[in-house]
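First comes the structure, then the notes that go with it.
All protein chains of the complex are present and in place, except for one that has been dropped.
This part shows chain A:
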Amino acid sequence: MEEDYGLDFSDIEAQYAVQVPNTFDNIVVVDNVPVVDEAKEEKLLKVIRKIFSSAGTIKPDGITMPKNPNGKSKGFLFMEFESAADAQKAIATLDGYKMDKAHVLVVSKFDDIETFAEMSDEFEEVQVEPYVEKEHLKSWLSDPKARDQFAIMKGDEVGIYFNNKSESPDRCQSKSNWSDLFISWSSYGSYFVTIHKQGIALWGGPSWQKINRFPHPNVTMVDFSPKENYVMTWSPDAFKTPDGQLHNICIWDVKTATLLRSFPTPATKEKAGKENIFFKWSFDDKYVAKMTPGAQGAISVYELPSMGLLDKKSFKVENLMDFYWSPTENVLSYWTPEIGNIPARVTIVSVPSRNIVRTKNFFNVIACKLYWQSNGEYLLVKVDRNKTKTTTITSFEVFRMKEKDIPVDVVELKVSEELIELYWEPKGNKFAILTAENNNQTLNFYEVQPKSAATTSAVGVKQLKQVDAKNISSVCWSPKGRFCVLAGLKGMAGTLEFWDTEDFTKLGAGEHYMCTDIEWDPTGRYVVTSVSYWRVQNDTGLIMWTLAGQELTKQYITGFKQFAWRPRPPTLLSAEDQKKLKKNLKEYSKQFDEEDALESNKASADVQEKRRAQWEEYKALLAKFRAIKESEREERIAIYGFDPEAVNEDVEEVEETIEVVLEESEEIIE
């Protein structure tokens, strides 16, 4: 049957159209060639041939230069190479070649010329995609009551809530299976991060839309740069790059979701755990540094966002062990161990100048560890040394980074004392050291004395307070400093102590049995202790405390996994404004107290209202039951043979008197 169904096959034809093989792949067109007459033709071609021979082999007689009838060249020529690759190379390397000032060569593919020729002369306006306004990523900061948000993961459900102190929190968003592994926030809290098998996703804005996706199969670690412009993802399963290498680490631009560069995990005995030990961001998002540990050790500093190696060379550090950026300057600190006659050394080097700012050598060293104070004012180095052949001693070397020549103060522990952990006070000059001596744990608070005091006294670091830490396994400082929670985590019964380190008063104490995690809110007003299902399967849930240890809410949540406060960006107020605020705090707090009172009055009124309704309901129910009972009286009597409900008035009260002889004694009465 020959019938036209009126079908349009053009789309299918286009799809299956056979590509005519292009035979002009090896021909290029060179434009902007000087116009010459026959006399100079020979010379020009010689020059041209010389220039282009650097790209590849030109076929003999491969150059054709068209001429005008008057014998002058037209100013362009065709050139045939031996292979298409040579032609490609000629385009890549010689397009834009300056023969002289007036003649910059334009080299294009012969095939493209056709396209250029067919190009419409009329200007076609570029279709600009309509502007879609994006939601404000910091919208939560404009909450009228300036409440903080937090995210909770329980079972498969993830929810984000506004904290309402002791009242139940307001839900902002919740979804089941929102995240496959865990949840996280970006450094300034603008993005909420969910982890999936396929990669990570960022969410945010008032409606919690997906903002960007970063594909990275089986990703298990996410690390945002301090100013959240970049993010690093790590996966234990390497993926193959286009040139066949196996890479584990990706560095992304957050706003555009483009992959800046990927790396393999540096080969080492140490496994990269949850903490990323190889890549570290500089404080200002300018650089990311990679550590190559070991004998051929090096620190490679890459500039962001180009990810080019700074000055095209790494910092060579033989036997590099560990390194850290200063939290407030582009300064690197690292240490190398003692090998043979070379002492162990801590080095501080500034970037990008590569000036070594300070080094210090140590002898008989077993191990070092570097701890930066969050303001970058002090670098504390813990040094474990051999005192004798069998005993070791730990000391702390405090580098005063902001003072001239970086003086160093030393604190030594007792020989038998063993350091468990060290905790710097954020933004402060105190640090806490948890030590063990013969199974007795103690917690010592030290303070780095300010400069003036240090010059007058011999010791620049002063011990402030010693606390018995029998049930304490960690110290959790408030993000604003001064206050801290001493906690017995992991099998230590969950003892909690709330301290004010200004005058070392214990503000309060509490207990959260089997507590696994402690999270301060970003303002330092609340502490959340939690028992996560990942570690303990019983009594999972959380308790919210004030910084003084007053329990606000306690919730048992089955399958509770993770709690995460939403971080806040740094304040926009100047130091002066902050000082002013602190001075006038009393005025403000009055206003807040009023608001709080109003809130709690409203809440208690609500409770009263609810209770009244419940009581009414209960009374009605009882009345109903009473009526039913009354109506069933006859049937009941039939069953029992008497009325079991009747108040038995024939009951005889029998009073028994029991006389017991308690004591007998004989007395002779005269």
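Just a few scattered comments:
In this section, contacts are C-beta pairs under 8 Å (C-beta built on N, C-alpha and C of every residue); 3 or more make two chains touch, one makes a residue touch a chain; residues count from 1.
Operating definition for what follows: contacts and distances are computed from a predicted model.
The protein name that UniProt records for the chain not on display, among "G12317 protein", "Eukaryotic translation initiation factor 3 subunit I", "small monomeric GTPase" or "Plastid-encoded RNA polymerase subunit alpha", is "Eukaryotic translation initiation factor 3 subunit I". Within the full complex, the residue among A:F363, A:Y513 or A:F592 touching the omitted chain is A:Y513. The chain not shown here is touched by just one of A:R171, A:K590 or A:R611, and that residue is A:R611. Residues 493, 513-514, 538-539, 556, 608, 611-612, 614-615, 617-618, 621-622, 624-626, 628-629, 632, 635-636, 639-641, 644 are the ones on chain A that touch the missing chain.
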